[in-house]
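Below: one structure, written as structure tokens.
Note that one protein chain of the assembly has been removed; the remaining protein chains are unaltered in position.
Up next is chain A:
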Amino acid sequence: MTPGFEGSFLGAADKISSLAIMECKICWTPYDPAMGDDTRQVMPGTAFLDLPDDWSCPGCSAPRAQFLVREDPGAPSAAVMAEMEARTKALVADFTEVFHSRMRDLPMVNQALHVQAVGFQPYEGGFLGVLVAPWFMNLVLLPGPERAVLKVGTKETVTFPSGAYEFMHAAREMVGPYMACALFSPMGDFTSQLQAVEVARAAMGELFRVENRAETDRAADIRALREAELAPVAEPDLAPSRRKLITGGLGE
């Protein structure tokens, strides 16, 4: 059976944690493990998965499988999302501070814009997204613990489906080490924050599409072709053999 637009948990016990707060998809009655269920005298602290098999919605008697996840603080992804939110928040706070303290009176700054983190998503243990600011728009990689921290200004190539991008290592007091790849700067051509965010969001999508690869100098291709030109020419075997001599070459 393909669920189509199902959305409910359908008994997928491996997808939810014991802390998951569930909600009936028909009458929106929630089940919170912290509260239990008075109707069936389920003690507080009972996980949704530990409810009796014949348990149904206390509001409308819908079957247990028809419940949706409302929120799942115990899911592994929730911890990641919380970390992502904290780190992007620090990023935005840090660059907002830079704007107010050092950038706001420079003529190249676009006063219509403000600092915003767009489209952040987990990437290789870290987080990847676009940082929009009144003076730049960068792809920003907040690195995971296993990525080496290099000196500010060092370039490192990160490969996405659309091509290889050079990210520059940098660090800020609040953000810690991060890597950035410039998309726009200065930002004079954006007329509104909405427009800049739209472009940032599009960039995050297009980054993962193969057809957006640009042409390179093809130096390696050229070298390979040149070396192939110089490749050995098949030398005819000129050594005399008894068989050749007798058959006059017909026996080959």
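Observations on the model:
As a working rule, a contact is a pair of C-beta atoms (placed from the backbone, for glycine too) under 8 Å apart; a residue touches a chain by one contact, two chains touch by 3 or more; residues count from 1.
The criterion applied here is as follows: contacts and distances are computed from a predicted model.
Missing chain, UniProt protein name, picked from "Xanthine dehydrogenase family protein subunit M", "Ubiquinol-cytochrome c reductase iron-sulfur subunit", "Electron transfer flavoprotein alpha subunit" or "Uptake hydrogenase small subunit": "Uptake hydrogenase small subunit". Within the whole complex, the absent chain has one touching residue among A:77, A:212 or A:241, and that is A:212.
Touch with the hidden chain on the side of chain A covers residues 95, 98-99, 101-103, 107-108, 133, 135-139, 152-155, 157, 162-166, 168-172, 180-186, 188-192, 194-195, 198-203, 205-207, 212-226, 229-233.
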